[in-house]
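Coming up: chain A.
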Amino acid sequence: MLPELYNYWVVILLMMTGFYIVIVQGNLIKKLIGLNLFQTSVFIFYISLGKVSGGSAPIFAEGVSSYSNPLPHVLILTAIVVGIATTALALALVIRIRNAYGTVEEEELQQRDLEC
Partner candidate 1 sequence: MIALLLEGVSVLCLGTGIFLLVSGGVGLLRFPEVFSRMHAAGVTETLAASLILLGLMLLAGWGIVMFKLLLILLFILITSPTASHALAKSAVHGGLGVDPDRNETS
Partner candidate 2 sequence: MLLLLAITALAIAWLRDLFAAVMLAGIYGLLSASFFVSVDAVDVAFTEAAVGAGIFPLLMLAALALVGRNEQTAYRRPLISLLLVSITGAALVLGTLDMPAFGSADAPPHNHVAVRYIEESPKEIGIPNMVTSVLADYRSFDTLGEVVVVFTAAMGVLGLLFTGRAASPGSATERANMYDHRVLRVVSKMLIPLILLFALYVQFHGEYGPGGGFQAGVIFAAGIILYAMLFGFGNAQRVVRPALLQILAACGVLIYGSVGVVCLLSGGNFLDYSQLLPDPLVGRHVGILVIELGVGITVASAMILIFYAFASATVNSEEVA
């Protein structure tokens, strides 16, 4: 029972690291990296759900009997592209914040916000 679930525990570890980075780190860019970490761990979780041991990649070929489940792959394909689109937008926002406030650290942002 233990060795099979190893995969899911590593995914949870990655998720928690990403979560930790987002909470603790002050720098906005570092938060984005943490967010990306969190996102990739969700992808890994979905794909490892779809794996059938002994099944090969979901491309129809002669002499291959069992396939891995193709459905999570489709889901994750869409999710990766949407993920990169949102990260690009977030980075653009960070740059505009930098131009406006002159800093990217969370505390200074709050202080400057209170002042003006």
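If you want to know what made the cut, all candidates are chains of the complex that A comes from, given by their letters.
In this text, contacts are C-beta pairs under 8 Å (C-beta built on N, C-alpha and C of every residue); 3 or more make two chains touch, one makes a residue touch a chain; residues count from 1.
Note that the structure is predicted; figures quoted are calculated from it, not measured.
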Identity of the candidate that touches chain A (this complex; choices 1 or 2): 2
Chain A residues touching candidate 2 - in the complex, by the definition given at the top: 1, 4-10, 12-21, 23-27, 29-30, 32-34, 36-37, 40, 43-44, 47-61, 66-74, 76-78, 80-89, 91-96, 98-99, 104-107
